[in-house]
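Showing just some of the chains, left in place.
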Amino acid sequence: MQPIKKSIGIVNVSFGDDVQIVQPVNLYDCTIGSNCFIGPFTEIQRDVFIGNNCRIQSHSFICTGVTIGNGCFIGHGVMFVNDDFKIGKPAGDPTLWKKTTIGNHVSIGSNATILPVNICDHVVIGAGAVVTKDISIAGIYAGNPAILIRLLA
Amino acid sequence: MQPIKKSIGIVNVSFGDDVQIVQPVNLYDCTIGSNCFIGPFTEIQRDVFIGNNCRIQSHSFICTGVTIGNGCFIGHGVMFVNDDFKIGKPAGDPTLWKKTTIGNHVSIGSNATILPVNICDHVVIGAGAVVTKDISIAGIYAGNPAILIRLLA
């Protein structure tokens, strides 16, 4: 049998002013604010909302359910998650997917993994960290699971 | 000097019915069962065998030596490994590469890393986990190295 082959693209994306993209990328049905940079080998899914002045670096994946504020830096190879497999397998129904909200001026290090959580403003997530819980205090967090390393004033 | 430039593609792959692929992908000399989905920016190498009803999400890499059962979900940015560098460097000889077997209904979270192991049916691997040992009891495993978090009935 021959498979059905589709291709990545930029489809139905609402862009602010002065956005730069390095293709290939797969962006669809999402909103990307002004003055953002989107690196190559990235995917941003349906209903994602990204604010202004953000950098989404190469190899990152932002799933449905994620909202990112202004002035955020998403490093290389960062993966967001909207399904925690709580029932022992994928939820199946997209209405069961969980949401992630990233505040303003949040910097996420490369290869970090972000489970469905809320992260407040002025947070740094270390490279390679796995964020499993909400973060409500400005600081630097790292490790698997991520824990507070240092407060940010 | 000019380098030798090759390109990715879909070469000598045996597909079941109703497979969907989002290109670009690099698939070669492997078998992919019916009703599977293969996301973009993925690579699946020689002699990999994937069963029916599986999803291989974007950015994942499945190396030679890996066999995946039916009804499995491989998240985004998941990396399989077939060489544990036991001699302090790559084995060199492909006959020394080690095998990985993934059972049925196994769900592997995004950015997880799977060393050469056997994983039984009905297992969840948490996002960002590093699986270093065989798993023979159905459950949810997470962390680096991955440990049992909760049994699945």
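As written, the chain order gives the labels A and B, with residue 1 at the start of each chain.
The definition used in the following text is that a residue touches a chain if its C-beta (ideal position, glycine included) is under 8 Å from a C-beta of that chain, and two chains touch if they have at least 3 such contacts.
The model shown is predicted, which means the values in this text are computed figures rather than measured ones.
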All chains share one sequence here; work out the copy total for the full complex from the 2 shown.
3
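Just so we're on the same page, only the chains that are shown with their structure count from here on.
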If we count contacts the way the header does, which residues on subunit B are in touch with subunit A in the complex?
10, 15-24, 32, 38-41, 55, 58-59, 73, 75-77, 105, 107, 109-111, 122, 124, 126-129, 138, 140, 143-144, 152
Can you check the complex and tell me which residues of subunit A touch subunit B?
1-8, 24, 26, 41, 43, 59, 61, 63, 77, 79-81, 85, 88-90, 111, 113, 115, 130, 144-145
